[in-house]
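Of the protein chains in this complex, one is absent; all others appear in place.
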Amino acid sequence: MNTVNLTINGKLVQAEKGSTIMEVALANGIKIPHLCYEKGLSIAGSCRLCMVKIKGRPGMEAACTTEVVEKMKVITSDEEIDEARKLIVELILSEHKHDCLVCESNGQCELQDLAYELGIEKIRFPVSKSIEPTEDSSQVILKDPNKCILCGRCVRACAEITVQRVLDFAARGSGTFLISGLDQPLVDTDCVSCGACIQTCPTGALTEKLARFQGRSWEFRKVQTICPYCGVGCQIELNIKNDKIVKVYGVEEGPDNKGHLCVKGRFGFDYVHHKDRLTTPLIKHNGKFEEASWDGALNLVATKFKELKDKYGSDALAGLSSAKCTNEENYLFQKFIRICFGTNNVDHCARLCHASTVAGLSRAFGSGAMTNSIWEFEKADVILVTGSNTTETHPVIGNYFKHLAAYNGTKLIVVDPRAIELTEYAEIWLRQKSGTDVAWINGLMNVIINEGLYNKEFVENRTENFDEFRKVVSKYTPGKVEKITGIPEEKLIAAARMYGKADRGSIVFAMGITQHTTGTDNVLSLANLAMLCGNVGREGTGVNPLRGQNNVQGACDLGALPDVYPGYQKVSKAQVRENFETTWGVKLPPKEGLTVVEIIDAASKGEIKGLYIMGENPMLSDPNLNHVREGLENLDFLVVQDIFLTETAELADVVLPGVSFAEKEGTFTNTCRRIQLLHKAIPPIGKSREDWKIIMEISKRMGYPMAYHSPGEIMDEIASLTPIYGGVHFDRLGGQGLQWPCPSREHPGTPYLHKDKFTRGKGLFTPVDYIPPAELPDEEYPFLLSTGRVLYHFHTGSLSRRSKPLDGIAPEGFLEISPQDAKKLRIKNNDWVRVSSRRGKLKVKVKITHHVDKGVVFMTFHFAESAANLLTSDALDPVAKIPEYKVSAVKIERI
Amino acid sequence: MKLRNKEKDVIALLNKAQRENKHNYITEDKLKLTAQEAGLSYSEVYGVATFYSLFSLKPRGEYVIQVCDSGPCHLMGSKSIFKVLEKELKIKVGETTADGRFTLEEVSCLGICNEAPAMMINEKVCGNLTPQKIREILRELRKKK
Partner (left out) sequence: MIKELKSPLRVVLENYGRINPESIEEYIAQDGYEAVGKVLREMRPEQVLSEIKASGLQGRGGAAFPTGLKWEFTAKAKDAPKYIICNADEGEPGTFKDRAILEGDPHKIIEGMIIAGYAVGAHYGYIYIRGEYLLSINRFNKALKQAREHRFLGEDVFGSGFNFQIEIHQGAGSYVCGEETALMESLEGKRGNPRFKPPFPPSSGLWGKPTLINNVETLANIAPIILKGSDWFRTFGTKKCPGTKVYAISGHVKEAGLIEAPMGITLREIIIDYAQGMRDSKFKMAQVGGTAGAILGEDMLDVPLDYASLGEKGLVLGSGAILVMDETTCALDMLECFLNFFKRESCGKCIPCRVGTEKLLELATAISRGEGKEDDIDLMLHTAKVMQKTSLCALGQSLILPISTTLKYSREEVTEHIKGRCPTGVCKI
């Protein structure tokens, strides 16, 4: 065994070989004073407070740097050690600003605690008095150099967690000081405002700017919950005073974030208390909203929907569920639509991001989700990232990739048309032309097969249809692929060898792969690639779609989709349907419903008359917005349930105020299938109500009473109907949550899928040929427009744009254009241009950057003022019905 | 790769940048260039450049006079050397003359303790200093254009 027996202060303890005295002591509840050590960061050994004595060795040794050995006898405290520590703390204090009375860290300051514990009443040394100004240029971080003790934790956090390397020390000796960039104000540096430095700072040197004078640590109520932004599902701790969230910390035990957060998760919570929050139901009279009572609004909603159903039939109604809402709410929503509306016309924004993933991976493997877990990336030798600007869209994972490339020897292959940040950490970057993914993936496989790098045993034993597939791939020689994709032959071959030879290769993708008319084909191709190399069913391998919204995985899992019930059980299968009919006690419609874009289309054609939208904003998120507006305006009756009066809510007849993540209980399922508990932190704002309660009220009024007392009860019902959630109950979800499939109460959950067998039995190879995008640049519209996100905003910005720090850092949208094209069009940075496509036009500011290739422009879709989706094409993938956001043709004019 | 480029000798790059500058310092542009070339972040390159006493990030004189004040030189009278220099140049340690020709600095042992007290002017070492000798050296330097 690799264990070591030792004693600490006479107590016998066991430890893993290679661990340090500090780690062992902490694990055994033995306190050793320290300032520079922090779990999760590299070891500095610089504060020298953790000095201990080891029997048989002269002098003292630092506990944080000394490895334990068999039979070691450690003494962590005696008179000599304590006196040494006392003197060291006195030294620190002799140059520290003592304004504990107004210090933000009072009560959670490690230096203060030490001084207290060591009983330091007076400082024997002359005290330095020079005072440096506080640095407050950042929107979120306040830096007080007078309280910096140079422990270096922030420097290491910045370099090792976020890998931004913005902080470091300058000068030396007693003159040493903390700098950002070239000793610049933080705003002028590469700081991404993740706040990792604040979380680790032991004193008040780095603090939350916006939390200043808002409360002290002992005044806060602390509630652990889940970040409401992206699909990483970071666990956060809300610090609340007087029912107001003041600050947020990352939870160190969070299995997927390990205490790390991005700027949105840490600082983007103030929207919860924004003055624009909807606090009462609204009913539109003569084009104007008027405040209404809940009863009035709910009765109206139920009556109108009943009327429309009676008049036009069930299929004239539809519902859009929400990837922002909990699993329980999604479950209730689809149940409500299927029962009370009597239709399967229920869908949600997953259609717009990962419908092709679900379609493709279900077909190839049998399950449409991330095959592996986030922490497993550490085990991969090679990570192939394509169509994912991970550091901006899933920052905690993106930073993890940077960390692995920088410190773990993991090789990154990035395939992306834009020069995203990850390309700087990549061993190989392939820059393909947008929309040519099938071609380069086939090209990689062509090389891998030709060079015999594929896993013959895996292919033979675990897959089918290899020969058909091989025939198609054989056409994609590197030369041919270069012509289609623009990727130089030798680079393609190098990447093929790197992935092909890796023992463990992991594939990561997001919307750059899925949002194409060939989205499903792209995903199938990636699945082919992984199977070809035997990279499925082991730790650190797999095909890993990064899901966008905090609970988009859950919304899919729980059947907010037109073709499946919870757990991806087919609506079209009679046996399945009967099961749900029995439990729910109603007849269910057998016909598959319409998807998001189809619902909008049907609305504009007058086929859909009534629509219930919960927490979605198609008026910014969907392609071809003019067409969306037309559709929504054509409805007889539109109900929008949200926390803000979004662009979509403005068009509604009735608006119902739901609540934010902080005001409810339930679960979210993150991108790696982890179901985690959300805890209610504050009561609903105003008269707003939990979304699950609103659904129950409408359902009751439409003749189908639901009687759940809590989300936990709803989950119990889910478990009984959904095999992959079969063992999921609230009482099991503390701490680490559970990863589905979790079929029974005893099952521990599943970190990675398809271990010895694919969900569908054998993995299916699908031959896929390259098809060009639906709309390519031409003479009239000469630029290829791609869309995406930025770090500081989320989705349609309904939350992030109402966060002061986030909107403060990134207040407006822009069009990225290459220097060559800018020169040709004679435009400069920050000039305004008009961008138009066949579907619409808008005005936007220009940002000239090497990030985009010539002929390509890029926009985000967060900003209503310059809504990129006015331009995008609503051409759909024929299988998954996902629109081609990533490729549309536009023209650009100077104004 | 944005990460540290092991092939690059960072100190050599900074040294070159400083040597090429008439005012014996590393300009911000050069710092940035060095960072790019060596795969360091800005803070890292700044941290390195300010760690070493031979580097300066502020403009200095054409001639940087570095007087040793470590044990042997101190014992042999470096204090009086400083006095003479301060008087002759009309500046204090750490300052540069108004005409931008001379900077006076205090440094640690130069490794010519057998000729203490000693100093270094740009890269040239001078030992066995006396007030007389210093005045002569300054006169020579002032003559050069």
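Letters A and B name the chains as they come in the text, with residue numbers starting at 1 for each one.
Rule of thumb we're sticking to: a residue touches a chain if its C-beta (ideal position, glycine included) is under 8 Å from a C-beta of that chain, and two chains touch if they have at least 3 such contacts.
Model, not experiment: these values are computed from the prediction.
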Problem - Which of A:Glu83, A:Asp99 or A:Glu650 contacts the chain that the document leaves out - result: A:Glu83
Fill in the blank from the handout: The one residue from B:Leu57, B:Met76 or B:Leu138 touching the chain left out of view is B:Met76
Handout entry: Residues from chain B at the interface with the omitted partner, ascending
Key = 4, 6, 8-12, 14-15, 38, 40, 44, 47-48, 51-55, 69-72, 74-76, 107-116, 120, 123, 125
Handout entry: Residues of chain A in contact with the chain not shown
Key = 43-49, 51, 59-60, 62, 65, 67, 80, 83-84, 87-88, 91-92, 94-95, 124-126, 149-150, 169, 171-176
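Operating definition for what follows: only the chains that are shown with their structure count from here on.
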Completion exercise
Averaging C-alpha coordinates per chain, one finds the centres of chain A and chain B separated by a number of Å equal to 51
Completion exercise
The residues of chain B that touch chain A in their complex are 1-3, 28, 31-32, 40-47, 50-51
Handout entry: chain A to chain B touching residues, read off their complex
Key = 164-172, 179-184, 189-190, 405-406, 424-427
